[in-house]
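One structure follows; several queries about it will come next.
As you look at this complex, bear in mind that one protein chain is not there, while each of the others sits in place.
As written, the chains take the letters A and B, and residue 1 is the first residue of each chain.
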Amino acid sequence: MNALLIVCGLGFISLVAEIINLKKGLHIAIVLGLVVAVAAVIGDWNTSATFFNNMLIFDPFSVAFTCLIIVVGIFWFCLTSPFFIGESHQTDRTALIIFTMVGGIMMVSFHNMAILFLGIEILSISLYVLAGSHKESFFSNEAAFKYFIMGSFATGFLLMGIALVYGATGSFDTSEITMHIEGHKAGLPGFFYVGILLMLVGLAFKISVVPFHFWAPDVYAGSPTMITAFMSTVVKIAAVGAFYKIFGLCFFSVQMSVLPIIQGIIILTLLVANIIAVYQNNVKRMLAYSSIAHVGYMLLGFISGSVKFEGILFFYLASYATTSLIAFGILYAIENAKGSTSIDAVKGLYNQNPFAATCMTIALLSLAGIPPFAGFFSKYLIFGSAIEADHIMLVIVAVVTSLVGVYYYFKPIIYMFSPAQASDKLYLSAVQKAFLGMLTAAALLLGLLPEWIITILS
Amino acid sequence: MITNLFYFLSFVAVLSALMVVFSRNPVYSVLYLIITFFAIAGHYVLMQAEFLAVVHVIVYAGAIMVLFLYVIMLLNLNRESEPHKSNILKFAAAICSGLLLVVLVGSLRGTELLKHSEAGEVSSTMGGVKNLGKVLFTDFLFPFEIASVLLLAAMVGVVMLAKAEKKTNL
Partner (left out) sequence: MVNINVLITLIPLLPLLGFLIIALNVHKISHKKSSYLACGTILFSFILSITVFTHLLSLPADQRVLSITLVSWIQTSGFSADIAFLIDPLSSIMLLIITGVGFLIHVYSIGYMHDDAGYSRFFSYLNLFVFFMLLLVMGANYLLMFVGWEGVGLCSYLLIGFWFKNHDYNKAANKAFIMNRIGDLGLLLGVILIFINFGSIDYQTVFTNPSEVEVTTLTWITVLLFIGAMGKSAQIPLYTWLPDAMAGPTPVSALIHAATMVTAGVYMVARNNVLYALSPFTLQLILITGLATALFAATIALVQNDIKKVLAYSTVSQLGLMFVALGLGAFSSGIFHMATHAFFKALLFLGAGSVIHALRGEQDIRKMGGLKKLLPVTYITFFVAVLAISGIPPFAGFFSKDEILAHAFAYNPFVWGVALIASLLTVFYMFRLFYLTFYGTARDEKQTMDHIHDAPKSMAIPLIVLAVLSITGGFMNTPEVLLGSSWLQKFLSPVFASASGIEIHHLSHTTEYVLMALVVALTLVVIGIVYVQYVKKGHVPAGEGRLTGIQKVLYHKYYIDEFYDIIIVKPLFWISKTGDTIVEALAIDGIVNSMGRLVTGSSNVLRKLQTGSIGFYIFIMVIGIIMILTLTTLTGVAGQ
């Protein structure tokens, strides 16, 4: 709980820093503040309490996800210093990023639909602006605008869904809703289910699954690269966490009514995202589709209903966030050096910077699900639980599509190791190197210790 | 009496909403929208939610609509500058929204069950200022406070996007 307040406070601090002209140390101060927040989260470990009249709950799930959000945020900040330092909107950008994290934390720790809605809105509104934070870039503007319009549209459905659910159950409080559902299993009005479905639509938009994904590739490709990285890590963790809290916990007993829909969504997502990714010649766009596809795998785990799913989901998100931060971090450095994220820009990376190429290769291999990296185990656990739940058809689709995935993840790897035309070196700062190295080590370690992570949440 | 008033307000709301879509002149659209909002505010009053009605008129019909008007005037939207839309697209959009309407209305049947559930038993003073204030500052204190972060984020975002850039090389 204190972590949320600390993170909020950091947002205000960065705004105040603009007024009293303390921009110099701001970046480090924010990182340190986030570290304090992590310490505060860890202080809440194994406690389970609700706050503010049951508005927020910090149970092990929320604590773990909050922790993940903040830790990934710290790494993100450390990899992104050029995006902030020396820019005219340093404090604004910092504040918006921090507010996004506030929204994210609320989304994984809400105990009341009002907080869910506010969390989503705080997160989204900050993101709309951040997507457009490269004001001179046409694509950045376009991304922001598209995201804004479509995001508002989705929010509308979500709100209507919440309203209908309120109408049927008489409460915004998640546990009261659950209790009401339990008590009135037979007598729930039809519009309650409509409410659930509308909420599903709203959240499906936020986690960007087919057919509600159309914004994602355009927004991911148009936004500044590190904002894309933020969207596909911190924002994704928050959105998937919220999705699980709603459909896995709050609506647990009426899950049956949405499962067929989610199955359809999974098949569509896996097929469409993986297949389109094959054709992409821009690594950033490819990673956008990959990020959509990965949500498909997470949902596959969700419908399997394994008792260990919370742990598996946490592990999946942790390993996905780790590896995609590496990939985006290096892509960002490449973009800064060469002004492009196309596949030709990564050509010959191994000659230009072997360290970056090695990290990137490990990240892509992990995303593709090659053992012994973290990505393999996350997929393995998901497939394992899906097989146990007898979703054989879905597993076949998932395996086939992840084979397709191997193809498009290997494309950049092959390019990286092919000889380069120009001999210009790629420069990475010491901080970037250190943190990329740590993330890569984490990608390896997570592959070695999956059980350890999973048992955190069981 | 109240039933008649309800049907009247509903009729006005639906009619003016349709006019928003069909009128060619964007300024007219905005004016129709204001009428719609007033009609909806009337519904709130019927439901004893006076505070909501007042806020609705002040915020939506007042502030937001004025903003809309300004923007429309600034952009100088008129019939000539309207981008051409193909008939197929219009047709598809019409069918699509029609379907959505049908589906939503269809799935909302069963609402009459509401009165049997506890959720239907609302006290007549629930929408009053006193009650609302009480709830806002007790049960819903945290959302009320955290909404400030939302507003702040929106404000910072607007400032950031609108502020003139000093450097050009971003």
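As a working rule, a contact is a pair of C-beta atoms (placed from the backbone, for glycine too) under 8 Å apart; a residue touches a chain by one contact, two chains touch by 3 or more.
These numbers were taken from a predicted model, which means no experiment stands behind them.
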Which of these, A:P60, A:G190 or A:G305, touches the one chain of the complex that we don't see?
A:G190
Where B:L99, B:V129 or B:V158 are the choices, the one touching the absent chain is B:L99
In the whole complex, not just what's shown, which of A:A40, A:V201 or A:V283 touches the removed chain?
A:V201
Touching residues of chain B against the unshown chain: what are they?
89, 92-93, 96-97, 99-100, 103-104, 106-107
Please output the residues of chain A touching the missing chain, sorted low to high.
145-146, 149-150, 153-154, 157, 188, 190, 192-194, 197-198, 200-201, 205, 211-212, 214-215, 217-218, 254, 256-257, 260-261, 272, 275-279, 377, 380-381, 384, 388, 404, 407, 448-452, 454-455
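The rule we apply is simple: only the chains that are shown with their structure count from here on.
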Separation of the C-alpha centres, chain A versus chain B, in whole Å, is 31
Which bits of chain B are touching chain A when the two form their complex?
104, 107-111, 113-114, 116-119, 138-143, 146-147, 149-150, 152-154, 156-161, 163, 165-168, 170
Could you please specify the touching residues of chain A with respect to chain B in the complex?
8, 11, 15, 51-53, 55-56, 87-89, 92-93, 95-96, 99, 102, 106, 112, 114-115, 118, 121-122, 125-126, 128-129, 132-137, 166-170, 184, 187, 189-191, 193-194
